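Apart from one protein chain that is not included, each protein chain of the complex appears where it belongs.
Labels A, B, C and D are assigned to the chains in the order they are written; within every chain, residues are numbered from 1.
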Amino acid sequence: MMHIGNLPFIVAMLLVILGLYALLFKRNLIKMVIGVSLVETGVNLFLVTLGYRAEGIAPIYTHAPTAVSQVLPTPQALTLTSIVIGLATTALLLSFAVLVYRHYGTLDVTKIKELRG
Amino acid sequence: MIAETIIQVVTLLLIVLGGALAVWFKDLLSSIIALAGASLLVALEFYILQAPDVAIAEAGIGAALTMAIYVVALRRTRRKEKE
Amino acid sequence: MNNQMSVIVRTITRITYGLTIVFGFYVIMHGHLTPGGGFQGGAVVASAFALLLVAFGTAGLKGKLNHHLLQTLEEVGALAFLGLAFAGIGTAFFANLLANSGAVFGGAVPAGPNAGVLNSGGTLPFMNWAVGLKVMTGIASILIAMLIGLRKEAAE
Amino acid sequence: MNALTTHAPILIIATPLLGAFAAPLIGKLGWTVRTAFAGAIAALTGCFAGLLAATLYTGGGAPIVYVLGGRLPLPSGLAAPIRIMLEVDGLSAFMALITALVAVVAVLYSVSYWKERSGGALYDSLLFLLIAGVFGLVLTGDMFNFFVFLEITSVAACGLIGFRTWRKRSSEAAFKVMALYTLSGLFVLLAVGLLYGQYGGLNIAYLATNLGGTMVDRVALALLIAGLAMKAGAVPMHMWAPEAYGEAPAPVSMVLVANSQASLYALFRVLFTLYGQSLSAAAVGWILIVLALLTIFVGVTMALVQKDLKRLIAFGAVSQIGYMLLAVGVGFAVLATRPDFGLTAITGGIFHMINDVACIGLLFLAAGAAIRASGSRDLHSMGGLAHSLKGTTVLFAVGAFALAGVPPFNGFASKLLIYESTFQLSPVLAVIAVLASIVLLAVFVRAFQAVFLGPRLIARPEPVPWPMVASMVVLAAVVIGFGLFPGFFIDKIVTPAANALWSGQGDYIRAVMGG
Partner (left out) sequence: MKRAVLAAVFLFVAAFLLLAAAQMRPFGSPASALMDDYFLANAQAEVAANNVVTAVVFDYRGFDTLGEATVLFAAVVGVLAVFRKLREDER
């Protein structure tokens, strides 16, 4: 197998960084939520890459070929948990964004600050 | 083996591209679609990394349902990032 | 935005949503054997539901499903999951008391790769069902609450 | 050991969870049933927490381990725990007591506070979720499980902060706080991932035995400190805290203070138990001290300029987080050399936690009663409430003096310990801490005078119902009791907690890993 080094780790971190960028520098509330989603996706990808074992197969015995190593199950379980948590937080964040829009008529953070007075 | 590696590298690069597009687009709907695309590619990457359980969850929850919730939220807010 | 999409979308939805729901239930049922489980299956069923909402709007669902019923079902799922965890408290919270016991889903599985025995896993299949119920109804009620809340606002 | 004692750690978490899951169903049966149910759940939770603490303190202080779905010892010769464990040492039990106090008081206060509002059952459900989450945070012995509970508290807390959906600022605050909480949670998760990737385990005790001083460990530590300090409301990420405390309903503000303290507890746990002496302690200790001083300074100065009563108290709460951080930072800075005053500092910091939650909670509840009675939150338009709300006036005064560290109230007892020990490390630090306290006293005297004294501005304020008064009296009793007999409480409950940090790392690890 060709050596790809730590590329998967780096890609996961790049997703986290992109998400942080959107969260810190974008002014639109929904864009900020997209940033949070990107950070979540990056962390999930990071967790799964941690559990990969070179030449391993999925940790499921049903119809599995014999005598090969299997990848680690725990990070997959953790990722399942964190995906659902991500959905829950995204839903709540978007609900609040809609609520803010209803009150202020805008999604722009700077305009909200002005309107608040 | 070489083919698999190439697929994996391309997938990883496309994931970063999808994420960057999601941040870059000014139109929020395009942004959300880019995010969902990145999520689907991440699901593919999970499959390549021998995590079919997580791949199904990411495709179903991370891409489809998250996008549905985003679209619902967009309906009554603005579609453009700046107006 | 128009609530009702074109005829094509509605026709495709009519054909596919039943299949999607059946597939979701299959994924929940076989969670302890094949990839999938309560969360994934619940998500699949919920996405069929989201498809229905997109195609027919919330008006089409009136009478069939309202979010009070969904909320109640979700609480039932959550309580069932907590109850299953409590059931093992003879040993410890979350102990799998049905595995290898010979009762429902209490069959043993052979070691190593095999074709899979549906009647195994102990409390796992029950937990899969509880979580599946919880996830599908929970996500569906999030979607409905957001849509109905929005419609009320539009009417004002 | 009977079954109830054995299972106490999980029952503490499971009971409020049951309450949360069942509350919307029970809510359909009407207000009386709902209230009775909430009260029963809160009382049961309190009993279990008391039982757990009593078991631990009478058992000589050795950590209690509860394995979910299994039993100790570890399976045949395996050097890694495989199941999730709850691990309760002196500090966890102490935090559980704080949470139980807050939970019972908050539920009691909410009974009438939320009677004539919409969505009461949803409110109950979210409150129990928040309480269960805080209990989980302080009892768990597993890093990923900790993250899960962090998210439970985040989601439930933000649901409560945004609960008054008709208020413009509530929705805005809820969004902001949720984004920050999620970010802090993801930092923690990233750190957990890094540690798992290096050592293949998630149990705190297991990780503590394996941690070295590698680069990745340090990155993980930095992420953990950043995430947890953010959630505790320390400078520089403190801006969410006044928004959250200010916009949440009064009892929830109090629970949120306990929630911040739970994050602080986790920070201490990470520093002392997880990393211990495997890193150069002094440098990290000094970073904490600087953060703490900044937090105290910002909290006190911002409180000076507030016109909104709840925000004023909120900034007071931010400054108190700084005192705890200061004390434990001092303790951590000298952990390697172990002079006597290190333990004193930690004792002061830990003791200040319960004092802080009691007097800040009392202030929030009294302010909630005053705001409910007058229908205003503005200091300048409240005036003269002492004429009609005599009880609330006295209770607010008790809370304010205790917070500012005036004897004989409890704030004085713990702050004295902090001053003494900080002085021995560096007199300048102690002077700053004392000055900040004096300014804080001025702030609260001004607020008290504006709200309660002076001419009567509100013609007929609403009377305060008895459950609200009763819950405030409970907190006032804690404030006065701990102030009058500090020695007794320090001996009984604070010293075991401080020892758990100062010298308990070995015990904590042995309880799980054996040997």
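Points worth noting:
The working rule: contacts are C-beta pairs under 8 Å (C-beta built on N, C-alpha and C of every residue); 3 or more make two chains touch, one makes a residue touch a chain.
What you see is a predicted model, and the numbers here were worked out from it, not measured in a lab.
Across the whole complex, the hidden chain's contacts among the shown chains comprise A, B, C, D.
Listed residues D:A42, D:V105 or D:I152: the one in touch with the omitted chain is D:I152. Of the listed residues A:N28, A:T41, A:Q76 or A:T106, the one in contact with the hidden chain in the full complex is A:Q76.
Which of D:G39, D:G119 or D:G391 touches the hidden chain is settled by the complete complex: it is D:G119.
Touching the omitted chain from chain D are residues 17, 20-21, 24, 68-69, 75, 78-84, 116-119, 122-123, 125-126, 129, 132-133, 136, 144-145, 148-149, 151-152, 155-156, 158-159, 162-166, 190, 194, 197-202, 210, 214-216, 219, 222.
Those residues of chain A that touch the chain absent from the view are 4-10, 12-14, 16-17, 20-21, 24-25, 49-54, 59-62, 70, 72-74, 76-78, 80-81, 84-85, 87-89, 91-92, 95-96, 98-99.
Summarising the interface, chain B meets the missing chain with residues 51, 53-54.
Everything that follows uses one rule, which is that only the chains that are shown with their structure count from here on.
In terms of their C-alpha centroids, the spacing between chain A and chain C amounts to 23 Å. Rounded to whole angstrom units, the spacing between the C-alpha centres of chain C and chain D is 36. Listed for chain B are residues 52-53, 57, 61, 65, 69, 72-73, 76, each touching two or more other chains. Across the assembly, chain C contributes residues 35, 37, 39, 139, 142, 146, 150, 153 that each touch 2 or more other chains. Across the complex, chain B is touched by residues 1-2, 4, 7-8, 11, 14-15, 18-19, 21-22, 26-28, 30-31, 33-35, 37-38, 41-42, 44-45, 48-49, 51-52, 56-60, 70-71, 76, 79-80, 83-84, 86-87, 90-91, 94-95, 97-98, 101-102, 106-108 of chain A.
Residues 33-35, 37, 39, 109, 112-116, 135, 139, 142, 146, 149-150, 153 of chain C are the ones that touch chain A when the two sit in their complex. Within the complex formed with chain B, the chain C residues making contact are 1, 27, 35-37, 39-40, 43-44, 46-47, 50, 53-54, 139, 142-143, 146-147, 150, 153-154.
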